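Yeah, one chain of the complex is gone here, protein chain that is, but the others are all in their spots.
Every chain is named by a letter (A and B) in the order it is written, and numbering of its residues begins at 1.
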Amino acid sequence: MQLPDAEKMVQTMAQQLEPYLGANSVLVGMHTGGVWLAEKIHTLLSREVPLGTLDVSFYRDDFSQSGLHAEVAPSDIPFDVTGRDIILVDDVLYTGRSVRAAMNELFDYGRPASIILAVLVDRGGRELPIAAQVTAAVLELAPNQNIQLNRDSQGLLALSLRQTTV
Amino acid sequence: MKIHIRGGRLIDPKSGIDAQRDVFIAAGKVVAIGDAPHDFHANRVIEAGGLVICPGLIDLSARLREPGFEYMATLESEMHAAVAGGVTSLVCPPDTDPPLDEPGLVEMLRHRARNLHQARVFPLGALTQKLEGQRLTEMAELHDAGCIAFSQADAPLTDSNVLLRAMQYASTFGFTVWLRPQDSFLARDGVAHDGEVASRLGLAGIPACAESIAIARILLLMKETGAKVHLCRLSTRDGVDMVREAKRQGLPLTCDIGVHHAHLSEMDIGYFDSNCHVIPPFRSLRDRDALRAGLKDGTIDAICSDHAPVDDDAKLLPFAESEAGVTGLELLLPLTLKWARDMGVELPQAIARLTTEPARVLALNKGVLAPGLNADLCIFDPEECWKVVPRALRSQGKNTPFQNVELAGRVKYTLVEGAVVYEAGEAKAS
Partner (left out) sequence: MAFLSRNPQLNQHGELQHLLTIEGLNAGMLRHILDTAESFVSVSEREVKKIPLLRGKSIFNLFFEPSTRTRTTFEIAAKRLSADVINLNINASSQSKGETVLDTVDNLAAMQADMFIVRHGQSGAAHFIAGHVSPHIHVVNAGDGRHAHPTQGLLDMYTIRHFKREFHNLRVAIVGDVLHSRVARSQIHALTTLGVPEVRVIAPKTLLPAQVERMGVQVYHDMAQGLKDVDVVIMLRLQNERMRGALLPSAQEYFKSYGLTQDKLALARPDAIVMHPGPMNRGVEIDSDVADGRQSVILPQVTFGIAVHMAVMSILAGSKQ
């Protein structure tokens, strides 16, 4: 499968997000891929928007099966969430569970005015009623395929595909 | 009952026999060794091919827990354990409840034991009344009642003047005094050897000098009084050195170690295994190695089981709260054989530590297989391996640090005064 160019798609996402920007907008990236995307988008937007990062490890629904993740990064929300229009950014939208966890966590910080979701890749397979408002690419993948966003030493983003044992 | 024991390897350390010899028993005594006596018709033939026949083991310390501690074990169960371990004579310490400081109690115990028709019991009498370390007991009366020597068991005797007088008095009658060398103040509250392991585990320690200081006091009082002393359960390198030197000087001193101390060290406590909670404690590897060597060169005269059955509940507690003690009657022989193999000691020398040497300490004409003497025998398979399963032990004490360990050396038959009191493979009713 020919994977789309992630760097080009970031440009697309930034363009598609322009209409949503307002006085109360904030950008929140989900660790780890979503943070890389949010940082790039942040530089591309026409106005200066506060940037935060979110690690959803403590809000996941699979704690009992999988335990605590090996790498937990601290969430960093350096602004008051209450009344804000949050643009939540993630790399891959799949089952929708991570986004559910992210929304739960955001609500523990305060009461946002609105949340929209911007993703690089929507690979289908939703298990919850979650949808993205901005999507750079829609890909159809088998359950045993894993798509991942990577960042090289120069800071350039690229997608890769991997076979997993289901 | 006439018994012919056929085809076994007879090891009798006293006479030096280590060869294939048949043994003939009648009327409770050995009547011949080697060739059958004229007109001998055996009622029973025991096939002893591949087995060792030796004098019945003499255990210098086994707690029977009666009277007073029947919730831990009873005479029946422990005597049964003894013969299952090949032990035909055993010495029991006086720390029963009440302690053995009255002739009546001693007689009752011996009477009870005799009626079980198992091993012969030689009680130690209390050295001081109630073992309190203040007033002397009626040693002459106790001796007449059957006490073989006098001891404080584990109870401290801190007043040196009382110890002096007790030794003087005992020595008046030629009685031996059995003493545990442990300074009670230095050992107070201690539950493990005061060294690296106790420090890491945060357990209160008993320093090695608790033993050497006590030995020093005892040796000097021996010189003062001329008393004969047997030191019970050495545990330190320094202790072995002091005994070696005292014997070189000709002092009338003998000593023993518990067989577990020939194998285990403080390292075996592991993650607070309360089965390793014993007094004296398992000490450093250096101490253990000195004990092993001292047993080989004869500085340590005898090896005993130091059998102390403890009920499960008393061991199922955090280390320092658990009751000290190991169960040992059924492990005495295989653990001694293991020591012998590890140290390159020949089988007859190893068996001597369990037979002729304890007999010498007790000044008894036992531990010998010869015509005319009581037929107290142990017949065992030195090669047979078995796994130590606490539940399967006959003793009510299941408290052993050797659980699930495979040991070589299995008793097949035990005879006391010519009667087969134990036979492997069946639960022999007493």
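The rule is simple: contacts are C-beta pairs under 8 Å (C-beta built on N, C-alpha and C of every residue); 3 or more make two chains touch, one makes a residue touch a chain.
It should be emphasised that the depicted structure is a prediction, and the values quoted were computed from it without experimental measurement.
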item: Where the missing chain makes contact, among the chains that are shown; value: A, B
item: Hidden partner chain, touching residue among B:D35, B:E245 or B:D313; value: B:D313
item: Contacting the left-out chain in the complete assembly, out of B:L201, B:A293 or B:A419; value: B:L201
item: Hidden partner chain, touching residue among B:F24, B:F122, B:F150 or B:F402; value: B:F402
item: Sole residue of B:A48, B:L127, B:L264 or B:C378 that reaches the chain not shown, by the stated touch rule; value: B:L264
item: Contact footprint on chain B, counting only the chain that is left out; value: 194-196, 198-203, 205, 207, 263-264, 268, 270-273, 275-276, 313, 316-321, 401-402, 405
item: Contacts of chain A with the absent chain, listed as residue ranges; value: 55, 57-59, 63, 66-68, 70-76, 104-105, 108-110
